Structure formats: C-alpha cells, structure tokens
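A protein chain is absent from this complex, but the other protein chains hold their places.
Which chain is which? They are A, B and C, in the order written, and residues in each are numbered from 1.
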Amino acid sequence: MSKKLKYGMVGGSLDAFIGEVHRKAAALDSKFSLVAGAFSSSPEKSKKTGEALGLDPSRVYGSYKEMIEKESELPEEERIDVVSIVTPNHVHFDPAKLALENGFHVIMDKPITFNSQEAKDLKGIVDETGRVLALTHTYTGYPMVKEAKEYVRNGKLGKLRKVYVEYPQGWLSLPLEEDGDKQASWRTDPSRSGAGGSIGDIGTHAANLAEYVTGLKITNICADLNTKVPGRQLDDDAAALLKFEDGVSGVLMVSQIAAGEENDIKVRVYGEKAGLEWKQSDQNTLLFKPLDGPAQIIRTGTGYVSDLAKANTRTPAGHPEGYLEAFANIYVAFHKAVTDHQSGEFKSADNYDFPDVVDGIRGMVFVDTMIESSKSETKWTPFKV
Amino acid sequence: MSKKLKYGMVGGSLDAFIGEVHRKAAALDSKFSLVAGAFSSSPEKSKKTGEALGLDPSRVYGSYKEMIEKESELPEEERIDVVSIVTPNHVHFDPAKLALENGFHVIMDKPITFNSQEAKDLKGIVDETGRVLALTHTYTGYPMVKEAKEYVRNGKLGKLRKVYVEYPQGWLSLPLEEDGDKQASWRTDPSRSGAGGSIGDIGTHAANLAEYVTGLKITNICADLNTKVPGRQLDDDAAALLKFEDGVSGVLMVSQIAAGEENDIKVRVYGEKAGLEWKQSDQNTLLFKPLDGPAQIIRTGTGYVSDLAKANTRTPAGHPEGYLEAFANIYVAFHKAVTDHQSGEFKSADNYDFPDVVDGIRGMVFVDTMIESSKSETKWTPFKV
Amino acid sequence: MSKKLKYGMVGGSLDAFIGEVHRKAAALDSKFSLVAGAFSSSPEKSKKTGEALGLDPSRVYGSYKEMIEKESELPEEERIDVVSIVTPNHVHFDPAKLALENGFHVIMDKPITFNSQEAKDLKGIVDETGRVLALTHTYTGYPMVKEAKEYVRNGKLGKLRKVYVEYPQGWLSLPLEEDGDKQASWRTDPSRSGAGGSIGDIGTHAANLAEYVTGLKITNICADLNTKVPGRQLDDDAAALLKFEDGVSGVLMVSQIAAGEENDIKVRVYGEKAGLEWKQSDQNTLLFKPLDGPAQIIRTGTGYVSDLAKANTRTPAGHPEGYLEAFANIYVAFHKAVTDHQSGEFKSADNYDFPDVVDGIRGMVFVDTMIESSKSETKWTPFKV
Partner (left out) sequence: MSKKLKYGMVGGSLDAFIGEVHRKAAALDSKFSLVAGAFSSSPEKSKKTGEALGLDPSRVYGSYKEMIEKESELPEEERIDVVSIVTPNHVHFDPAKLALENGFHVIMDKPITFNSQEAKDLKGIVDETGRVLALTHTYTGYPMVKEAKEYVRNGKLGKLRKVYVEYPQGWLSLPLEEDGDKQASWRTDPSRSGAGGSIGDIGTHAANLAEYVTGLKITNICADLNTKVPGRQLDDDAAALLKFEDGVSGVLMVSQIAAGEENDIKVRVYGEKAGLEWKQSDQNTLLFKPLDGPAQIIRTGTGYVSDLAKANTRTPAGHPEGYLEAFANIYVAFHKAVTDHQSGEFKSADNYDFPDVVDGIRGMVFVDTMIESSKSETKWTPFKV
C-alpha cells in the first residue's frame, strides 16, 4: 500500500479559509495524517485550533520555527514528512525555506512567495535540498482541465491560435477590508499580500491555467490594472492582452469587483481545427468544438476520457466531483513524489503532475510584469523570468 | 473538539464502488478513522484490501461475524465505535443486526435490506438496542436539497400541488452482467439485489428525495415496471404516477436504460405560489421560481441561504461541492448522533438530519408497492408501511 | 417563383393571442397575403381589427359564413385561396367544414375540433373535397425536432425503448379566468374548450410531438388528471404512463399549474444505442447521447444536419430561430401543398411535412382517452381511433 504521510501545518487557524481546504484535501484519500501544526502567530489560537482538530497538544506549536525544530528532533518514524504552508503570502518564504533545509517536503498555497526574488531564492533552496515542493494551483487539478491539456497535446485542436482566460469574482465589490473581514484584509494589504491584489490572488491562477492547458508560455503582456473600490491599496480588477509562444495570442481578465460573480475561472482555447472550453461552474464538462462536426460534451468519469483524466477521478460519470477533489488531486500527486523520494525514486518535479517552484516563479513574475505593464505607456512588456 | 470515531467496514473490497465512496466520505472531515474491516467474503481479498488501506493486519477480518466478535472483545478505547456496511443488499440485515446487538452504531448503504420484512425487523433491533443507524441516501446530503426542503417548510411555495422526480441512468443499456461486470451483476441478480432492480437501486433514492424535500409521504402508486434488456431478471426501467399526502400528485421516473444519461437525479416541486427545481448535474444550484417575479438562482455557499444549508457546506460560493461532500454530510450528521449517544445526549434519530431506519423501511415498501402495482390491473395501489 | 397565396382569417381579433401568431408566421416568408377576415363574433371588433391590419374594409366580414360566401363569389384571381382558423375550439369545425366545401384550403389551430366526432367528420369532408388541411402543432416545426425525427428514422438510436415528453406551464396557477383573462377564460370553459383543459391545450402538443419524433403511435394510456385550482371546471394538470407501438414505453406530463414554468415542452427518446433530447427553451439544440462516446450538441443552421432540418432553417448557426419561425415552417409546408394542389400535383397530405386531419383526430382521441383513463379504475385504457 502507499504509505500514509504525516504532515504539520503552518497557518490555517479555525477562522481561516484555505487551511481547512488543505486539511480536507489531504484527508480525502487517506494518504496524509495531520499530526502537528503551528496554526497561528498567536500561540493561543494555534493551541485552540490544534485542540479542535484533535491533535496531540505536544505537537501544537507556538510558531513554525518551533514546529520545524521540534519535529526535526523526533524519531524519524514519528516526525512529520511534510509541511503544509497556508499562511498569507508574506509568511510563505521563511517557513518553506526552514522546512526544506530541515529535510521536510513542502506543499504550499499560491502565490508562492511575497515577491519574485523570494520565489527565485526558494527555487535555489529546492534545488540544493533536493526536497519536493508543490504549489496548490487548484484549477489544474480538475480532471477536465487535464483532459483539455491532453486534447491540446494530442493535436486535436491543431496548431493553437487564440486563448481566452478569465476569472471573475465579485466579493470585493464592497470595501470589506474596512469592516475587518479577515480574508479581504490581508488580500488588500500590500504588506501581507505583496505587490499584487487581484492579479496575485486570482490572476496567477488564470495565467497558470492558460499555460498548463496550452503547454505554452506567456511571452508578452499588455495590462490594464484598476483599483475600483476607493481607498483600496491594491488592484481589484485587471485585464491584459497576451502573447504566448508560437504566435498564439490571448486575453486575460480577472476581477474581484465583478458584482454578482462567484468564482468562475474559465479557459477557452482555439486552434486551426477545433476549440475547447472549460469553466469551474461546470467543472466536470469539457466542451470540444471541432470545425467539422457537432460540439462534444466530454465528461469526467466516462470511459472515453484519457488515462490522465481517469487517474484524477474518484467516481463514475454523473457523480459530480468538485473543488476539494481537484485540490486533493494535487495532494495525491505530491504524495506520490514524496513517497518516491523516500524510496529513492524521485528525480525531479517535472515527472509529476503538480505545480512546482518553477510555476511559482512564473506566477510571481506574472504579477511583476502585470504591474510594470500597467504603469508603462508602451504597449507590450516582455514576460521574462 | 469532536471525538474522532473509529469504524470497521463490512464489504468494500478494492474492486467495489460504494465502499471507497464511504471511506472517502468518512475521511473528508477527519471525524472517522477506518481501523478494521471485513472487506469481502473472500478472506484473501479482505486481507489485500486491508493491506492496501494500511490497516493493522490483526484487525482485517475474514468475515463480519469475526470482526464484530473480535472488536467487541477489545478494550473500549480501542475498539470500533461504528460499523459501516457497504455490501450488496442481501448482506445488509445480518451484519447490521449483529453490530447493533453488540453495541455498535451502524451506517449502511441503501436500500436498507433485502426485503421489507428485514427492514421492519431491523427497526425492532434499533429500537431495542437504542443504537444509532443511518442510511446513506446521498442526495439528501446536498446543501441545495436541504435548502429546497427549507423553502417548502417555510411556505415559500405555498400549499404544494405537484412533484416530479426523475432519475435517469443509461449504464445498463447493454447486458453488462453477461460480461461479468461486478456492479451490473449483483444489481440485476434477484438473489443478491432483492425483488427490485432499478427501483431498488435508484428508485428508492428518487422516492426518498421527493419525500425529504416535500415533507410529505407517498400514499398511492400506479407503476409501470419494465425489463428492456432481454434476458435480464429484474426491472431496468420504471415509472409511476404518485399520490402524496395533502392531495399532492406526482410522477416518478427511473431508468437504467436511458442511453447516454449519467446519473442526473432531479426533483421539481410546485406549490400555489412558486416552484423549485434541483438536479444533481448542477448540484450547487436551486432554482426558485415565484409566480410573480423572475426565477432566482439560489447557490451553495452564499450568504443568503439557510443555516441548514450553510451547516452542510465547506467552501464559499463558486467552489463546487460534489457527491462526496454530500455523502460526507450524512457521515457528519451520523457522527453527531453517535458522539451524542456516547455522551448520553442522544434521544432519537428524528432529531438529526440523516436518513434512518424509518426511511429504510419506506424504501423497501416502496419497492414492494412498485412491484405490486406494476403487476396489478387496478390503477392505484396503496403505499402502506 | 412560388405564388403568394391570399388568405382570410376566422378569429384573431386584436386582443387574441394566436391569431397574431398566425399572421406573423404567414407573413414571415412572404408566401401569404392576408386579404380578408372575420376576426370576431362581434362585427364591430372584426371591423376594427381589419382596419388595424390595413385590410380593404369590403373584405372585413361580420361572420365567417359571410366571409366564405362573399369570397366564393369573387373572381378566382381575387378571392382567397386559404382560410386560417384561429378561434377557440368550439368554433373550429363549422368554419373548417364550410371553407372546405366551398373549395378553400384550411389551416387551423389545434386542437382540431371541439370533440373527436367532429374531427372524424372533418376528415370525411377533407377526403370528399380533396382540399388541403393543416393543423398548427407548432413544435413539430422546429428544425431540431425534425432532426430528432431523422435521427430516429435513420436508426441512430437503434430500436427505441423509452420516451419522456413533458409540457409544464405555470400561467394557470391562479384562477385568472375569474378575473376575466380572455386566454384563461375560454381554455377553462368546457363549452368553448371541449372536454379537455390542459390535456387539450398543451397535452395534444406533447402527444403529437412524441409521436412525430418517434414515428410510433401511442397504444395505451394510464392517466391521472387533476384540477388543482379550486372551482376550475377542467383539468389543469395531467400525467400519464404510455405504451407505444413496438413495445416502447413512455411518460407524459403536462401541467398549467407548474408555478414558475413558462412553456418548456421537452421530449427525450432512448433507444438501444443512444438517447436524444430536445426542449423548447433551447430550441436550436438537439442533444444526441450515444452509449459509446461523448454527447453531441447538434445545432440548427450548421452544415452537418439533415436536409430536412436545413430546409426548415432561415439563418446560419448561432442566429437563433424561434417559435414564430417554427410556426412559419408549417405555413411554408402548407403553402407547398396548396400550390401543388393548384397546379394539380397534390395527391395527399402524407407527402408533406405538416400535421394534418389525421393528427387532428389522434389529438381528439388522445383527449378522450386521457379522460376515460383518468376516470377508470383499470390501469390501462386503449388509445383507439
């Protein structure tokens, strides 16, 4: 059987959002056990969270430093294998560095770091330590996103021509941060979120999704960033014209002030022979639109999809799988890499289907380039890592 | 914190479908640990499954009898709290009985038993032992199904008039059982499935969903059962005109030969003032259709839904929750009842939001009544428990 | 070019609904000119309607008798070719009879007559006079309904097994007839509507659609008719189990008290190899669902559809055609038959793609059988013409 990995969490106290998502995603397939945590910068909150989660109090720590130090001293069969980092962006790099340097593998929320320099530095540490690092760009975990990638890779669209990617949300239409909303507060605060607002929070997802599905890199950006809610310090809306490799052009739209929209990240790709469309609001459907026949409704869990899609699916067609399952798919792929590492079979993250530190760097450079372009009077700004 | 319950599973070897669903549903919220199992009538298969799941080999048993006997002898803090039964229908009653009589709580797949007499007997045992029994009618676990129930209960539809419930599948369009397909084989075999084919497998879900949402009981049935695939022994298609309490009329349609359909259970309810519609293929949406204004798209995870819906939701709007999450909601409600039982606070299953033995009896009588009606030349057959 | 036919209308004063629909449908393709009318039993109303429509006042008549008599006396090249009958059901037979016997061709709204005897008598008159009679079962005019028929006919579904047809409306949820609503008043009045309420008004459409698409006749009915609005004299809700020829079973659901529903007639047909689905709310789409591959989105106006669908389409894919276009397709087919008649090429209505007097009879017998079955305690009532 596959070994159950033990992990400790950094961040993710009870009033957080993404920490609980990570915990459920890790739990779903019974491949991870949460055994330790430094859930908050407040030791009191950390303790309460640990209690609520039923952890051994001796492994609920007051800080991530303490957690990594103490866990390192435990016997190998007892101590954690993995650190899961779910803090706001400004507390990504340090715990990731410390964990890696102490021999732990790391899975962390996006964007990878506070800025692109940190991301590049982190890659150095990953390379040096040889440990596994995964980044939870959830949307690439959906079976039908993987199927889309397969369709492109297998040439069913022919040479690509055009990409539309969009991620509209409406939840920041009001200045929630002024009312102390925790989720809104750190995301709109440059000291915790970094230089990007919506472009960091959701724009990195959109860019990552477009690159994942097409297999092409963005090479140039012409961006328009906006702050629509008065008094807000970071962008809450953005759009960009894109150039990809191979002469493919694209459009990216992200917004957190698209009133009434929930979370409907969507990608459309058009080639010489066909188009395809995937959106999170109908997550188990991939529309395939050939030039010469009816559009086809490709569905999760069917017999005709690719092995890659099947391997990322748990139930038969018509039993909808959702966000947590997509998230869990990244944990499963990470689990494989870590257990391979433990058995000496791991070579590089390239061989696994999860976003890694290289994707993380691209995300941070995406943020930088969007900002640079938006300030520039020149049309095109190169996307250079 | 809420105590993590230990459970043992009956059935659910690696090549089964619903066993793995139960395991993931139980795991998702970290409220249950799988620690024991009698996964197959073949001890060898059971052993392999236990190994793959990483169980202590000493708690992987060759039969459910052995499991219940041996677990009973373990110290209280070590032994299982709960037995999860995921075998084909003919192996539901005996393990449930034995488990209850040995003080274990039981969660089991539907239909509850092989026939209605067993179901009634099981109720007697539940009443005698005072243990908790939950039945996994998954579809009532969806937040928007619960919201539908709330809308009806709060009078937003006015007095009810009409119910349509349907559950079309196409996967039994071919005689898969002749090719040894495991799922098809037991479901079409009266010695394992019981007297009902499609009506037991999915018809009970449809009837349960209609009664759950409306809060009304079916009182009369006029059924037409069909076996469309030549040589098949049980019905693979059925429809019925229904009468409910309070003069509400209805239609029920279930089919496993609706070629090309996946699993789209759907319910529509109409009252004097409004209608509503929910379907699994768009599981996080409830359509509310008032007579005097635009239809409204009620969505999982939003701020405006009922507390009941919120309590059964894990992520914000637009982060789709699916089948496993709905399933897990039943496990969570069952967990509450069991821990209440352990702390002496449990009174009756009525106070919890999960399907219980009474629903199970209704399911079995539904099957009987559908068959009786289909054979009868008289139009209406009473649905009498 | 195809000759423009002159027609006179019976019924259809300015406050009516279906008369204006007929006028627009007839006008759309410039194949008919409205030149005469007896628009109301009130000569005053008729006159006003004629004025508003810009007719020559000398050809606006006080009664259909007058119209038919006077028009018959006009020179052939001047007088009407066709009578269009758009009155309530109790004024269908007499004007149709008179028109046919005076040599006019007739196109009329459904249901064809007040009762089935009238329908059968009308067939006798059609046969005797050899004139063309068309019945506007609109829904069979949609290109994608025709495509569905072609799919069945060409064997793409294999042998048929199951049919679901439904027609939910909500507009009679309130007793509008008590407030003098004209449309509601005659439809709920047995002296004007006939013995059927919802089953005549929309049930006949549903039954006709199912028979049209499958090419099979309904042979047995088990019906449940309801009057949900207190005080109403006719059914406003109905459902039935159906048997078709060739061992196909079906379900029919029609309601005018399905609160919040508009007019979403829908048909689903399942065969051994595939299923298909069409609904008016997405009228230019036919879903084709093969057992062995992805569902396909067949679309009006594309290059890959049948010649029959193409011949009933006016614009390229993505330029939505609607209800009036479907209606007009029946007028176009009727136009062909009439001009063929005038040039001596017409043999029988069977050779044209419009509903005729035989369909009309089936509609009336459908109403009778639904009522008889609903009153019967026996399950199945034969559908015998």
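Here, a contact is a pair of C-beta atoms (placed from the backbone, for glycine too) under 8 Å apart; a residue touches a chain by one contact, two chains touch by 3 or more.
If you're wondering where the values come from, they're calculated on a predicted model, not measured in any experiment.
Residue in contact with the omitted chain (choice from A:Pro111, A:Gly194 or A:Gly271): A:Gly271.
Within the complete assembly, B:Gln296 is the residue of B:Gln296, B:Gln342 or B:Ser376 that touches the hidden chain. Between the chain not shown and the residues A:Lys228, A:Lys279, A:Lys310 or A:His341, the one that touches is A:Lys228.
Residues of subunit C that touch the chain left out of view are 1-4, 17, 20-21, 23-24, 27-30, 34, 51-54, 169, 171, 261-264, 280-283, 299, 301, 314-325.
The missing chain lies against subunit A, touching residues 157, 161-162, 164, 166, 168, 170, 173-174, 222, 224, 226, 228, 237, 239-241, 249, 251, 253, 255, 257-261, 268, 270-276, 288-291, 295, 376-380.
Listed here are the subunit B residues that touch the chain not shown: 288, 292-299, 302, 304.
Convention: only the chains that are shown with their structure count from here on.
Averaging C-alpha coordinates per chain places the centre of subunit A 55 Å away from that of subunit C.
With each centre defined as the average position of its C-alpha atoms, the distance from subunit A to subunit B rounds to 34 Å.
Among all residues of subunit B, those that touch two or more other chains are 261.
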